[in-house]
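Every protein chain except one is present and positioned as in the full complex.
Up next, subunit A:
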Amino acid sequence: MAARKSTKKPNVSADELKKYYREMLLIRRFEEKAGQLYGMGLIGGFCHLYIGQEAVVVGLEAAAKDGDKRITSYRDHGHMLACGMEAGGVMAELTGREGGLSKGKGGSMHMFSKEKHFYGGHGIVGAQVPLGAGLAFADKYKGTDNVTFTYFGDGAANQGQVYETYNMAQLWDLPVVFVIENNQYAMGTSVQRSTKSPALWKRGEAYGIAGEEVDGMNVLSVKEAGERAVAHCRAGKGPYILEVKTYRYRGHSMSDPAKYRTREEVQKMRDERDPIEQVRDMLLTGNHATDEDLKAIDKEIKAIVNDAAEFSKTSPEPALEELWTDIYA
């Protein structure tokens, strides 16, 4: 149950590294584009960007297998792209169009994919935690060896239902990986200002749940920790907690000026710990890829994101009849 830190050199192929680079870059560029479309008035309401946190979902997806489930909060674009949901469908949901993954009825915070085992997209802080445990309950009931990645933030980590869920998840040995994406700020309130017990992963100890702290800016550290967590769950040992230390570069939502932290703090994180730059360095210094290789990836990602943006603008608004559909099954 002690926190473990990896000491050995990561064992990863050049292709895998390139894959992570590509996936993280897709999220980064997608989110930048979403920010831009928001600025143009094409996206309305709330829009929570994932920029800075890319290594978390990309690392954990690398530890997942077919049939594993995932569920998260409203900061969900990165999770969807990482599990293979179409960028165009996500972007068109942000613009509230017919081609969106929820036909324009969910918006930025509410998207789902049965095919990719992505269960939302939930807007009430902490609510996805028991829901995720329930997905794991269903897998255990059916006798599969799948696990559910249940993502929540440092803010949600103070919600009462999280601890009700810890208790039952451990009591019933549910195969759920609780992923605390600790980006250090619950909207404008830093972890230090919301708790005197800032080692969030340790709170599982009270329920007998194993866990560890993870460097969430390093995709390989996240992947390794994810593999330990998943192995624990698949072996029928119950839940596992990963507190992934990460950082969001942008405000809580688009309309947050982020005055609760200094520009220097953000810039330092970008300069020294950026998850994409870290992989880029590994690829170049390890001679796993050339500048040209990476430029080609950049170009490919740019095209995907531009296509998604274009689709999100040209897909029509949902038909008015849609107002009355999907209320009852």
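What we mean here is this: contacts are C-beta pairs under 8 Å (C-beta built on N, C-alpha and C of every residue); 3 or more make two chains touch, one makes a residue touch a chain; residues count from 1.
Just so we're on the same page, contacts and distances are computed from a predicted model.
S.K.: Assuming one chain is omitted from the figure, identify its UniProt name from "Pyruvate dehydrogenase E1 component subunit beta", "Transcriptional regulator, XRE family", "Divalent metal cation transporter" or "Acyl carrier protein".
M.R.: Record says "Pyruvate dehydrogenase E1 component subunit beta".
S.K.: Out of A:V129, A:I180, A:M217 or A:I297, point to the residue that touches the absent chain in the complete complex.
M.R.: Once the missing chain is taken into account, the touching residue is A:V129.
S.K.: Which residue from A:Q53, A:S113, A:N158 or A:Q184 sits in contact with the chain not drawn here?
M.R.: Only one listed residue reaches the unshown chain, and that is A:S113.
S.K.: Of A:D66, A:E292 or A:E321, which one is in contact with the hidden chain?
M.R.: A:E321
S.K.: Given the contact definition stated above, which residue among A:V12, A:L26 or A:I51 touches the chain not shown here?
M.R.: The missing chain is touched by A:I51.
S.K.: Give me the subunit A residues in contact with the hidden chain, please.
M.R.: So the residues of subunit A touching the unseen chain are 28-29, 32-33, 35-36, 38-42, 44-46, 51, 69, 71, 100-106, 110-114, 119-124, 127, 129-139, 141-142, 160-161, 164-165, 167-168, 171, 249-251, 254-259, 263, 270, 313, 317, 320-321, 323-329.
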